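Every protein chain of the complex appears in place save one, which is left out.
For clarity, chains are labelled A and B in written order, and residue numbers in each chain start from 1.
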Amino acid sequence: MGYVEDKVDGMPAVLRTVPEAAWRDALRKMILVRRFEESAEQAYMRGLIHGTMHLSIGQEASAIGMTMLLSDDDYITSTHRGHGHCIGKGADPKRMFAEFFGKETGYCHGRGGSMHIADVSRGNLGANGIVAGGLPIAVGAALSVKKQGRDSVVVCFFGDGANNEGAFHESLNFAAIWKLPVIFVCENNRYGMSMSVDRSTAVSHVSQRAASYDMPGVTIDGNRLIDVLQAAEEAISRARAGGGPTLIECETYRIRGHSKSDRNRYRTREEIESWGARDPIALFEKQLLEWGFVDDAAVQAMRADVEDEIKAGLDFAQESPAPRIDELTRDVYTAAAHAPQRGTAQ
Amino acid sequence: MPTEVILPRVDMDMTEGSITAWYAREGDSVKAGEPLFDIETSKATMEVESPASGIVRKVSASVGDTVPVGTVIAWIYASGEALAELGPEPEPEPEEALQAAAAHAPELSSEIAEPARAPAAGERVVTGAAELRTGTRASPAARKAARESRVELAQVSGSGPQGRIVKNDVLSFLRQAPAAADSSVRLNRLWLHEGNAATLVLVHGFAAESNGWRPLVSAMREAGVLADIGVLAVDLPGHGKSPDGGALSLQQTADAIEAVLREEYAEPVHLVGHSFGGAVAAQLARSSRLAVRSLTLIAPAGIGESCNWAFINGLTHSAERATLRPWLEELVEDASFIDDAFVATAEQQLRRPGRRQTLERIAVEFFRDGRLQIDLVPVLSELRMPVRVVWGLADRILPITHADRLPRNVAQHRFAGVGHLPQIEAPGAFARVIGEQLMR
Partner (left out) sequence: MNTATSQARELTYAQAINEALAIALERDDRVFLMGEDIGVYGGAFQVTGGLYERFGPERVMDTPIAELAGAGIAVGAAMTGSRPVYEFQFSDFATLAMEQIVNQAAKMRYMLGGGVSVPVVMRFPAGSGTGAAAQHSQSLEAWFAHVPGLKVVQPSTPHDAKGMLLAALDDPDPVMIFEHKLLYKSKGVVPEGYYVEPLDKAVVRRTGEDVTIVATSIMSVRALEAAETLAQDGIDAEVVDLRSIRPIDRQAIIDSVRKTSRLICVYEGVRQLGIGSEIAAIVSEGEAFDALDAPIVRLGGADCPLPYNPQLERAAVPQVDDIVDAARRLVGGRI
C-alpha cells in the first residue's frame, strides 16, 4: 500500500520497495535519536549521569537507514557510540535512560551503562566498549544463523577507528571464507578520538579494504537516508540469499566531541559548521516534504510526540529504583534454572 | 626447600656467639651430622654439625664474626633444587621496623612511617634472633592449643625451627604433672564467668562461701569490666563445699588455693580476698610462683590487731536463726541487706556437719580473744603488683582504723556508709575498683 512509484519521477529504486509509512517512521526515529541524544547530554551536564557518554548527533541517517529493514530475528552489534543503532533496532528510550541513570529498570539493570546497551531477545547483541570488539561477535552470530538455516542477517556497526584493529581484518576474512550473512557497516565520521582517518588509515576509503577480503565494498553519503537505505537493502538481500558479507562505508560526521571530555582541539569550527549544514534530519525532512509524504503539521506533531516520549522516558528513569548493593555479584554466572537462549536448535 | 643453618643457642644464658672456624666453604658439599663450624661462647668453644646434606650456599658470617643466637648464617641446598630462590629470612622488614619503633618510643609515628628498605636481589640480610612482636614463635595450632588449655607459651619450649613452638610441644607440656603446691586438700572451686585473657580469683571470708560473690559478679558484668576475664571463686578449707584440711596454717591455705589455680590453668590471676580470705590472698600473692597481676583486699584481717571477737564467737555458736540474724546484721551498715535469704543461707552453712568445729578452730588459731594473730603489713610491703584495699567506714568487724597501718604501696578506697561487706553493700562501686585493677 502507498508505494510511491506512481507519485514521483526518477526517484531512487528503493522507494518502490519500502512502504510510505516506513519513511515517516524513519523520520520520526531520526528525530527521536536526535532528541534522545540531546536530552541525555542535558541530563549528563546536570550531573544525573555517571561516567561519560559518546553522542551520535549528526549520524542519525546511518543508524536508522541501516536498521529500518531489520526485524527482531536479525541481529546488530553496536559500538560505544551506539544509542542511534539501539533505537533503530527498537530499543525503548525509557529503558535506555534508566540504564544511563544506573537503575535496575535499565536494559542492563544498571550494570552496563551507555556503552553496553543491549536487548539480546530482540536481536541487539549489544553496544561494545572495545573498538572492534563487536566484529568477531557479529561474525559468530552470522555463523549461528547459517548453521540454524535461518535467513537472518547481522548488521555490524563500527567506526573508522576500528578499521585498523586486527579484529577488523580477521573478522572480514572469516566472514568471507565462510560466506556469512554479515554486513559490516563502517560509520566513518572522520575521526577516531582525535586521530583523523587521513592520518590513521593507509587507504583513502575504508571500503577499499573489502577488496582484500574479496567481498563487495561501497562508500556512500551516510547523511542521506535514502542512500543508506539503498545500500542496506542491497547488502541485506545479498546476505539473505546466501551471497555472503558486504562492507558499507557511511561517510558521516559527529557534531559533538568524541565523549563528554573532548575539547575538540583536533578539528576546526569551520569543519564542524560545514557538516552541520548537512544535517541528515534536515535533509530527509526536506525530501519527504518534497515528495508529499509529510506536511509541516505532521512533522510538528511528530516532534511533539517525540518530546512526550522523551519526557516520559526521563521521568521513568528518575523514578526507577537503583540496584541493590547485595545483588552486586548477581549474573556473573548463569544460575541453573535459566531458560535456554533464543535460537536454540532443540 | 633449602635448610637454614642457624647459630644455635648452646648455653642457658647465651645470646650471641662468635664463629671461630668453618669446616666448609660456599659451594662445598656436606653431609648431615658432620662438623660444619665452631662457635665460641662466654663459656667454651663448641663444634656445630650440619643439619642436612647438600651444598653450602649464602654463607653470611665469617670467622671472627659475632652474631646473635638464631641468626641464619648459611643455607644447605639439596642437589637439583628446582624452585624459585628463597629470599632471606621472611620477617626482617617488619621486625626491623618494630624494633626501631620500640627503641624510640616518643618518635613512634615517624619510625613506623618510614618504609623498611627491602633487600636488593641477591643481598643477604643478617638478622638477629629478632623478637617477634608477640614475644614467642609459635604455630597457629600451638597457639590455639595453648589458649584452650590456658598455658602460657613462655613456659613451653619449642622443638620447631628457630625454637618455634608447635602443637606437640604444648601437648607434651600439658602431659607433665604440674608442679603442685604442697597440699593435701582439694578445694572446691566455682567458675562464675568464662574468659581467656586472665582470671579474677575470689577468696571469701570467715564463715562465708563462694556463692556470696554472685551479686558482685553481676555488678561487674553490668559495669562491663569483665570482657575476656574468667571469674573463679574458691571455697576455703572447711567452708562451702571444700573439705576440712585440719589445722592449716595461712601458708598452707594459700598453697591449697594455688593448687586449684594451677589445676584450672587460671594464670595470669588477679586476686581478691575478703577479711580472712584477704589474709590468705595476700599470703598467696607473696609466696606463689604464678603470675599474679593484682591484689584487691576487702577489709583484710591482719592489718590491725583488734577484731570483733564477740561477733566471731556469736556467729560460730548461734543456735538458731533468731539469734543468728543480729550477728549477721553486724556485718553491714544498712540492716536491710540481711534479708531472710541471707540468714537462711548462713544458717544452712553453719548446720553442715563439722562446720562449727572448723570455724571454732580457725577462730582460735587466728582471732584468739579478739586479737588477730596475723601480721599482713610486712607481707603487703613486699608485693610488687598493684595492691588496693577497700574498707567500709562503718565496718564493725574489723574497724577502719586498721587501714591507717597500711603500707605506702597500698592504695586505699574508703567507702562511706558501708560496713564489712562492700562487695554486697556497694557492688557497683567495688566493681569499678576491680575494673581498674583488671586493666593491667
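Some notes on this structure:
Throughout what follows, a residue touches a chain if its C-beta (ideal position, glycine included) is under 8 Å from a C-beta of that chain, and two chains touch if they have at least 3 such contacts.
Computed from a predicted model, the values in this text were never measured in an experiment.
Across the entire complex, the residue among A:214, A:315 or A:331 in touch with the chain not shown is A:331. Checked against the full complex, the one of A:78, A:171 or A:246 touching the unshown chain is A:171.
Looking at A:133, A:161 or A:313, the residue that reaches the missing chain in the full complex is A:133. Looking at A:70, A:145 or A:197, the residue that reaches the missing chain in the full complex is A:145. Only one of B:21, B:63 or B:141 touches the absent chain when the whole complex is considered: B:141. Looking at chain A, the residues touching the absent chain are 75, 77, 106-112, 116, 118-121, 125-126, 128-130, 133, 135-145, 147-148, 166-167, 170-171, 173-174, 177-178, 329-334, 338, 341-346. Take chain B: the residues that touch the chain left off the picture are 1, 3, 51-52, 78, 80-85, 139-144, 159-161, 166-168.
The working rule: only the chains that are shown with their structure count from here on.
In terms of their C-alpha centroids, the spacing between chain A and chain B amounts to 77 Å.
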